[in-house]
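The structure under discussion is supplied below as structure tokens; questions concerning it will follow.
Complex shown without one protein chain; remaining protein chains in place.
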Amino acid sequence: MTALVEVQNIEKDFPLTGGGHYLALKGIDLEIRKGEFISLIGHSGCGKSTLLNMIAGLDLPTGGTVLLEGETVKRPGPDKMVVFQNYSLLPWLTVRQNIALAVDEVMPDLGRSEKDAVIDEHLEMVGLGQAGTKLPAQLSGGMRQRVAIARALAIKPKLLLLDEPFGALDALTRGNLQEKLMQICNEHALTAVMVTHDVDEAVLLSDRIVMLTNGPGSKIGGILEVDIPRPRQRLTVVHHPSYYSLRSEIIYFLNRQKRVKQWQARPHKVLARHGLEKVNLDLGFIPLAACAPLAVAEAKGFFAKHGLDDVQLVRETSWRGVLDGLVDRTLDAAMMPSGMPTWMTAGGHGGEPLPIVTALTISRNGNEVTLARRLAEQGVTTVEDYRAWLGSHEREPHRIGIVHPASMHNLLLRYWLAANGIDPDRDVHLQTLPPAQMLADLKDGSIDGYCIGEPWNFRAARSGHGVPIVGDLEIWSGHPGKVLGAREDWAQAYPNTHIALTKALLEACRYCADPAHWPEMGELLSDRRYLGINADLIRFSGQPGESGAFAPHGEPHHLFFGAGLNRPSRSEHLWILTQLARWAEIPFPRNYVEILERVCSVGVFSTAARELGLEDVSYQRQGIELFDGRPFNPEDPIAYLNDVSVHRDFSIAEIPIGQPRAMAV
Amino acid sequence: MTITASTPSSSGPLLWWKHHRKLILPPLLGIFGFLLAWQLSASLGLTRLPGPLSLFTETRTRELLLYPFYDRGGLDKGLFWQTLASLGRVAQGYVLAAVVGIGAGIAVGLNKTLNRAFDPLFQFLRMVAPLAWVPIALVIFQKNQPAAIFVIFITAVWPILINTAEGVRQIPQDYHNVALVLQMSKKTFFLKVLIPSALPYIFTGLRISIGLAWLAIIAAEIVMSGIVGIGFFIWDAYQQNYVSDIVLAVVWIGGVGLLLDRLMAWLQSRISPGQ
Partner (left out) sequence: MTTIAPATPAPPIDIPSPPQPLLRFEGLGKVYPTPTGPYPVLENINLQVEQGEFICVIGHSGCGKSTLLNMVSGFSRPTSGQVLLNGVPIEKPGPDRMVVFQGYALLPWMTAYENVHLAIDAVKPNLPEREKREIAMEHLAMVGLDKASDKRITQLSGGMKQRVAIARALAIRPEVLILDEPFGALDAITKEELQEELLQIWNTQKCTVLMITHDIDEALFLADRLVMMTNGPAASIGEVMPIDFPRPRNREDIMEDPKYYELRNTALDFLYNRFAHDDVE
């Protein structure tokens, strides 16, 4: 595959009429391979049409270049034909004449009959064989756009550029045309770039979706690969597990852009009070049972008690939201999966390494693996059964849902699968999905199962769509689940606030650990500000051994507070680093001692615990041992890593994370 | 675009009348009422203006009506010849105006600098009344015939020019983009995109101008004594106090003007249908 189009470091600056200038796009790099279908998506004003125009040569960049087959694009031409939103047919010409005009102009050497054949072929292609003699005014909008597409394709462009081609059509007419376009693109192996604001359209048609951030200075915020096999059909693609996860990813991205914009429009003042550097905090969380300490701290006034007068809990729908909130500083701190601090510090999120500190482990346990009911009906009740079942169902795709690559679900699930002779990448495919969609996918059979925290396992069991197969007690009892995380530069800038926050949450954790409070916590979390589901679906812990001595599946065992439970543990985070490296999420950092030292804010925790008079929970040395009994020696992580049989090609590298610095306030 | 899709197939004239009487009756009644009021006011002596019936009762006008083709030499010719002479002048001036107007209009429409340079001048010149041009024209050309043609030209050219320029400016950016992407030659762009796109505007200009030209020629001829033409015919009749002749000529002028306008509309519908 070679790059047909190379967009290299494009920048576009518009002079404004009233003086000054507007930077529309900045630093855009994109390679488009031959035969690819690319969508550009973003909010209005993000410069997506500008980018398309520059690829078309209708507009020239103020910086950078666009190459088509290695040659700089300087002017428009028929080799990069554009389909415009408002069809741009000449109304005084019939459908045939419109196409003929293009064909005559671009292929002057063809004979009349050959030209006619080309026109006929393309009219047929778009299903308008009968309408050749009609004037555009006699056609519906959808039909006019078909003519425009036929005209564009008739001149055999190297690259087809579509500027919101279906934007002027109603959502339903659009659907038919999308299918038609997709079919044509498939049959003729076209390379196409389409600007759209329609998420479903982008997922349905594209090989890759390029998401642009808001202007000014829009850049590529992310590129999604659409791994749905072709040929695609509108009705069947929605059952592919990637469909809704891609869709939610884009919707998430667009909402994020919107929120950042709204956030930027608000005034942001740092309120310092009570000897704290900042008392107005935005704390991110996602709706899981493990978020109870945050909800309790808010409801029971623990934040206020420790001087944090104005704490807003920001409900994100995915860990992605938490991550982005920390990256772009719209969040002060957040509840995050225990793998996230080291993962971000090592640059696992794909950007520059972003040092994150954690001063508190909020919860332990609470995760389980659920398999679809249809598997249980075929007798799959243990991991051995599952391995055998996979062996006999090799042809089908096997997907298991996870919520985030840096979450403990992913790491435990992988560890568990690998230790049981199932390669988590080759034998099955682990896919990041939003929790709500996992349940729907489980139901319609597009995933085998998932590993997630409560309430999603209990919900699956309750609704009868899934059967828990293993709980985390049987993989690593007492593993860290969720932790408090903040940017290191934030923690440096607001050290006393950081301690106060840790104190408030530690106190809330203690509250949550008392079983007498669970019914009340269930009621609290059922509020729509938190989980928004029935209280009876929210479980914090079952009675150990309740459903049999061995397998307490279906019951979480959240641990919120206790000796050695809340203090950030360097050896646990080191184990996480080994696992992240094992599955090639990040290279194993040669400077892991430095990273762990920076990530684990043991000092903040100790101060908080001491000030609360809870020194006894502070520290308890315990080794890490998972269900397979393989010992983890924190003194020699690389040996541990080298010792595992199933792993990806991991590397060991120095990860420079710079000197600790305080955020500019 | 409205299409009345009622096609009387097996019905005959009666059904046709049924369908169309609402279109035909009101104008007929209106005209009849107007003529009646006029005739009554003349008969009752409310005005010295002869009534419409006098066109038939008076010998002079009856003769003029019945024999439009007579030619006794000199200026004494039938109304047909008088009109034809006027129309001839209009045709020459108008064609000239159309050629210059469309040509200059396209140039101005395409070129912003030209537009800025000349637009104030055009706006200024177009406000000058046709009659005011007559003495200037006579000074320039010294002769009646070319002076009359010049007056037609200078009156008719502005609406054509300004509308054409506007039509060219109004070509949607989309069409320009299509032309750019297809790398259309100048000629193709001109013939296939620019002209058809601007055509409705050009025709609007042409229709306004034909009316103006016809108005102007009458005015010009009245001033230019001693030529064959419907304008001078009126002047002559006025000098000799043939009031009925004047009334007849006015009716005639209105009729010809209406015909000219219809003619242009028909041409437009033939040349640029459906726009």
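Chains: A and B, in written order; residue numbering restarts at 1 for each.
Simple rule for what comes next: a residue touches a chain if its C-beta (ideal position, glycine included) is under 8 Å from a C-beta of that chain, and two chains touch if they have at least 3 such contacts.
The shown structure was predicted, so the numbers you read here are calculated from the model rather than taken from an experiment.
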item	value
Touch with the omitted chain, as defined above, among A:188, A:230 or A:258	A:258
Sole residue of A:7, A:101 or A:128 that reaches the chain not shown, by the stated touch rule	A:128
Omitted-chain contact residue, chosen from A:170, A:227 or A:352	A:170
Touch criterion as defined above, residue of A:370, A:437 or A:457 at the omitted chain	A:437
Option from A:44, A:113 or A:645 whose C-beta touches the chain left out	A:44
Contact set of chain A toward the excluded chain (per top definition)	43-44, 127-128, 131, 140, 142-143, 146, 170-173, 175-177, 197, 234-235, 238-239, 244, 248, 251, 254-255, 258, 287, 315, 317, 434-437, 439-440, 443, 528, 532
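To be clear about the criterion, only the chains that are shown with their structure count from here on.
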item	value
Residue numbers on chain A that touch chain B, as the complex places them	56, 58, 75-78, 80-82, 84, 86-88, 90-93, 101-102, 104-106, 135, 137, 155
For the chain B and chain A complex, residues of the former touching the latter	1, 172, 174-175, 177-178, 180-185, 188, 192-193, 196-197, 199, 272, 274-275
